[in-house]
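Pasting in a structure now, in C-alpha cells, and then I'll have a few things to ask.
Of the protein chains in this complex, all but one are displayed in their positions.
As written, the chains take the letters A and B, and residue 1 is the first residue of each chain.
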Amino acid sequence: MSEAELEREIVALNYRYARCLDENRLDEWPEFFIEEGRYLIQPRDNLDQGLEGYWLYFENKRMLRDRVVSLKDVNIYKIHYERRLVTNVEVTGRDGDGWLARANYLVMHTDNEGRSTLFSVGEYRDRIVRSAGALRFSERRVIVDTFVVPSHLSMPI
Amino acid sequence: MSEAELEREIVALNYRYARCLDENRLDEWPEFFIEEGRYLIQPRDNLDQGLEGYWLYFENKRMLRDRVVSLKDVNIYKIHYERRLVTNVEVTGRDGDGWLARANYLVMHTDNEGRSTLFSVGEYRDRIVRSAGALRFSERRVIVDTFVVPSHLSMPI
Partner (left out) sequence: MSEAELEREIVALNYRYARCLDENRLDEWPEFFIEEGRYLIQPRDNLDQGLEGYWLYFENKRMLRDRVVSLKDVNIYKIHYERRLVTNVEVTGRDGDGWLARANYLVMHTDNEGRSTLFSVGEYRDRIVRSAGALRFSERRVIVDTFVVPSHLSMPI
C-alpha cells in the first residue's frame, strides 16, 4: 500500500471516529480500539511540564466499555449536540507494526436553546495498527488545550 | 476513476462551494446544482425527531436563482464577512448514478468592527452527480446544529 493510500485510510479513520461520537453511537466507540488499546486524555500543560497527570487513563477496551455504560447512566446531563471538526491529519512515522499519526480537533457543543459554543480544542496523538480487518487505535492520546471543562461526566473526545 | 480520485474531486467541490459563498459570488452559487437540484436547510433537532420542518426547501435551480435575487436586495443588512471551514468530508456510498457524501462545516462571521464570531456549525449531507462536465449537487441538505440564528435573511450555508 502506498503512503498516500495509508494516509487516506487514517484520515477516514479519524472521520468515522468523529461521526460516531457526534451521533452519540457510544456502543461503537470502543470498536475503534484494539483489545489492549489505550485511551488517554491529558491536559497540554501536564504534557509540556513532563507531568503524568491525566484526566482519563483507560488501559484496555474493557475500561472503554465500562465508560460507555456509566456515560449512558448520566446521559440526562449531557449536552444536546456535539460536532467535531478534525483537521491537520499527519502521519508522522512508523512504530513497529503500527503508524504514528496526529490531528487537531475542535469540539463544538450546541445546547437545548440552539446555542453553539466551543467545548474543547486540542490534538490527537495516535498509534494505529491494522487489526481484524480495519485500522484501529492501539493508543489514542488526546492532548487538550482547553482545561476549564468538567471532565468527569464528559463524552469521549 | 479510482475511489481516491473521486474523493479528491468531492473534497474540491466542497472547497469551491465554500469559497464561492465566502467571496459573496452569489450568482455562481446555483451553478453548483443540477437543474432539478434540491437545497434544504433542516435543524438537526427536526431531523432527529423525524420531523419535516425545514428552514429552507428549494426544489430546483430556479428557486435558488430567485433566492439569489432576493438576497441581493437585502444585502445591506448582511454581515461584513463570512468564512467557511469545511472538514470531515466522507464519501459514504453510491446511489444510482450519484454518490452520497457528508462533511462538517463551521461558518464564521466577521462584523464591521472586525469581530469574528461563530455563525453556524453543522453538517452537509449530499447527493452528487456528474453533469455538464462537473460534479454538482442533486441534493445538498444542510443539517444545522445551531438554531438561534435568524434564517430568513441569511446567506446560503
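For this structure, a couple of remarks:
Just so we're on the same page, contacts are C-beta pairs under 8 Å (C-beta built on N, C-alpha and C of every residue); 3 or more make two chains touch, one makes a residue touch a chain.
Remember, predicted model here, so these are calculated numbers, not experimental data.
Across B:R65, B:R83, B:R102 or B:R130, the residue that sits in touch with the chain not pictured is B:R83.
If you put the hidden chain back, the residue from B:A18, B:L64, B:V142 or B:M155 that touches it is B:A18.
Think of the hidden chain as still there; on chain A it touches residues 4, 7, 43-45, 85, 87-90, 102, 104, 106, 118, 120-123, 145-148.
Along chain B, the points of touch with the absent chain fall at residues 4-5, 8, 12, 15-16, 18-19, 22, 81, 83-87, 106, 108, 110, 113-118.
Simple rule for what comes next: only the chains that are shown with their structure count from here on.
For the pair chain A and chain B, the distance between C-alpha centroids works out to 28 Å.
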